[in-house]
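One protein chain omitted, others in place.
Note that the chains take the letters A and B in the order they are written out, and that residue 1 is the start of every chain.
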Amino acid sequence: MTTTRRDIFKFAGGSALGALLTPAPWRLITDTALWSENWPGIPRPARGEIRAKFTHCSLCPAGCAVRARCVGEQPVSLAGVRGGLCPFGVTGHQLPYHPARLRQGPVSEAMAAVADAIAKCGPGERVAVLDLRPGRTASWTARRAMAVLKNGWYIAPVQSPVAVDLTKARTVLSLSAPLLERWGTPANVFAVRDGFRLIQADPVESRTAALADLWLPIRPGSEEALALGLAGQLTSAETAAMTGLSEHQIESVGQTIGFGRLSLVIDRAMSPAVVALNVKLGGWGRTIVPRAEAPVPPEWKKAAPVTDLAAVPDRSIRVLLIDESAPGEYLPWDAIEKKLAAGNPLVVVFAWSANGYGRYAKYVLPTPVYPEATDDIPPAIDSPAPCFRIAAPLLAAPAGVVTPSEFIASLAGLPPADALRERARAIHQGGRGTLVTYADAKSVPVKEVKPDDFWKALNAGGCWVGQALPPANFRAPVGQALPPANPSQGLVVLATPPAPSPASPLFTKLYQESDLLLAPNCIALHPQDAARCGVSAGNRATLETPNGKWSVRILTDSSVRPGVVLAARPEMASASGKVVRV
Amino acid sequence: MANNLIARGLKRCSTRRFLLWIAPWAALLAFGLYSAGLCLVEGLNQTNMDNRFAFGLWIFLDLTVIALGAGAFFTGFLLYILKVDELRAVINSAVVIGLVCYSGAVAVLMVDVGQPLRAWFTFWYPNVHSMLTEVTFCITCYLTVLFIEYLPIVLKNRKLREIPTFLVFEFELHKLIYVLAGVGTFLSFFHQGSLGGLYGVLRGRPFAFREGLAVWPSTFFLFIISAAAVGPSFVLLTTWLVEKISRKPLVRPAVLELLGRISGLLLAVYVLAKTVDTLVWINRTSPESGFPAAQYYSWRPFGTWILFAEIVLFGLVPALIMLTPRLRAHTGWLVSAAAMACCGVALNRFVQTIQTLALPTLSFDKFLSYYPSWQEVGTFLAVVAYGALVYSFSFRYFQLFPEERERYQI
Partner (left out) sequence: MNAQKKYGMSIDVDRCTGCGSCMVACAVENNIPPAHAGANDRNGLTWIRVYKVDNGEDYPGKRSAFIPVLCQQCGEHTPCASVCPQQAVDVDPRTGIVGQMPERCLGCRYCMAACPYHARYFNWWDPRWPAGMEKTLNPDVAPRMRGVVEKCNFCHGRWHAAKQKAAAAGKSEIEPGDYVPACVEACPTGAIRFGDLNDPSNDLRHPDSFRLLKKLGTDPKIYYRSKRDWVRNVAQASRPVSSQKEASHG
């Protein structure tokens, strides 16, 4: 039999028709659909046993209680135990995977270099630790270590010895304090928000100003003048001239917060002038209270004192160790730099990324990042009682990282004991206060808890709450000299409330995929100012301040005060800035 | 190239000249295919469309070419169903235009959707309430009809006629042509209409939303009439263009005039209907959904001029020109009017697509603008180049204008 071309065609045609009667083509269609549903490269979420773990967020001093939803050991989402978390807290479990995160660093080399530099310290030259969030147990370790070194110094921003009690306040006057943003503990502040009238004196319509009952648009930098004016140390006319408010406005605020009306005046760091004003208003012991620190073991008392950076003589530090692992108040680098000894000072930075002070350091040593880090969080400004809570790690830290306090302790030859546990023991021995546990929402007096159980509970997200101090023996600080009312040359650059860096990569939702937050590379100014600088929205420009130059993108916003530039990065803040179009 | 493929009795330019003519189109097509390929491989991030401008140049293009391609069904309807025999002179050309427009539109749609591999889901899980389902079904079916209608034109080619089976097949197909014309008309009516319905049903876009008759919003009917009106105009325009480019008389002037008259008549009906619809929309539909119609025209550049241009300048004026016998007899007037009618429909489709999406609906939303990326323009140009190429080849090797031989004087 010969096969013709026609036969081949017939066969092919028949096969095609026959194939339609088989499941094959239909299966192929379904498979195409399935394949397009499982697009290559799409990660599959890991599955496993789901459980809840409790800890505290150490990203900022608020230290919110956190319930972590974990798949196996891996946290997949975080939620607040008492109310919601801020966006930084919500995305905290993603920080270990931040692309800018450091994982390896020259730890032993740095250790040798530091030991060598300490040995070679000249007379009058110092070894110093700069702690950005003092009051932690790690801070105590650093202070003890510096006490052991004969030329050691412990430098930290001055902490206010007071706390505020928002639950008692009927009126709150906020002098540019971001009360409703990142000032106290967000959930606590909002839990009592309906109980007080909020007056926000703020040069820009900040988020707090937007939700305040009254917003007083004051001149930038005139917060202290307003405090002094309200305290009667300046006349209404003087205050009005400095703040840019009308005398009538100032007098009306003065009446609203008048003596004995359960008023509270706050500013960003509770400066002495503001504390004095509160005392004058009769708030001492009511809306503003002294707060003790959680107990520490008696043998720790031999620690180096806390020195303010401003009090350190210039050119005196030979070795500077900066603990940036727990972010706090921002200190401009030039303020730090002028304290360094001339001629090759050694700067070692402990940080999660090289983008902070690491840019100026000889060594940047990677630290564990929340939620890998074990740390405690000193009480927030709106917590009248002392407390002790641990950011218990939810994840194991990678191998290459170093804990700053351990590094510093080993320099001084302190035993590598577990300082947190020692402190917990001391607190337990004190026998005061209560233990609050979140998993079962219980509050038990410490006396009724065994030491081991106490420690275990703290590590499972428990919190020790002490007793508030009786309001005795307060010496009101004297109002300080006035800041010069300078008609600034150029624009005043104000930074939005400092972010507890790092931020999760998901923050693109807030400033790239929407314009909710000011992006780190953006500045906002009033359309008039923009026109004056020759820039318009969307332009690239350079922001020039005495602290440096930054390439930025321009946003215009008529809610920004004319003469003011709003920036997201604290290092951009300055009294005289210039915007130049690129 | 194979000059013995050219129909007997027709004179076409030399192969060399033909190659010179198609070379730029081929280059444009290659560039366009590259652009489209980028969009398919890299994803639609290559375009300037976004969540607000979910539709852009391509959907505008689709709506416009499908309206322009309506000449195929409407000429077929007039010729085979209503027996307007003069139109036999342009029916083949109209079919090629239709095929080009529809296949081009479908090709662009395949690039436009995010997951082309799932396009068949519409047939598998159709949502009968969706205008897009209606569009998809009708367009794919009608594209098939157009292919079948195109076949006899291809099979009449000198070389292909040498194969007896093809001859028989072509003869049999020819008997079917009345059925095909009927089916084509039915399908076309529906998809032209449902393309209009696409926007008319958008309750969330008060600028586009229209009340309707039965299940169809008024734009359903407006699109049918406008497409029927502009189809003959486009056939007229292309025929005139081909005559100019090939420098040959292809049809009797009376045929062009007839096309103009039909177009003018339907355009007049469309202008009337559109005016009534606009008035109802301004005074009732839009205010009822909370939007005073005046606000749509307060966003530059979309002033009321656009309404004037759409209805009067590119609607009423060409309609009147084409309905006035004296003006119509003048080729210059006739062709200009046809071009204006085409522009009018394009403008209408532009307004429906772009203005609808640019206007804010939420009170605190922004008015947004959109410019297509080069990849979008490239893909757009690919369709134009593809159309020019298919038409050029068809014109060279198939007999698109039956009267050409008779009128060929030299």
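As a convention for this text, a contact is a pair of C-beta atoms (placed from the backbone, for glycine too) under 8 Å apart; a residue touches a chain by one contact, two chains touch by 3 or more.
This is a predicted model, so every value here is computed, not measured.
Of B:P164, B:G290 or B:G332, it is B:G290 that touches the chain left out of the display. Of the listed residues B:R158, B:R205 or B:R261, the one in contact with the hidden chain in the full complex is B:R205. Contact with the omitted chain, checked across B:S35, B:T64, B:N92 or B:T136, is made by B:T136. Counting over the whole complex, chain B has residues 43-45, 49-55, 112-116, 118-119, 121-122, 124-127, 129-133, 136, 198, 201-206, 288-292, 295, 298, 356-357, 360-368 touching the chain that is not drawn. Residues 36-39, 41-43, 45-48, 50, 71, 74-80, 83-87, 89-91, 93-94, 96-99, 180-181, 186-187, 190-191, 193, 205, 207-208, 210-211, 215, 217, 496, 504-518, 522, 524, 526-527, 537-538, 555-562 are the ones on chain A that touch the missing chain.
FYI, only the chains that are shown with their structure count from here on.
As a whole-number value, the distance joining the C-alpha centres of chain A and chain B reads 60 Å.
Against chain A, in their complex, chain B makes its touches with residues 115, 117-118, 120-121. Those residues of chain A that touch chain B in the complex are listed here as 29, 32-33, 35-36.
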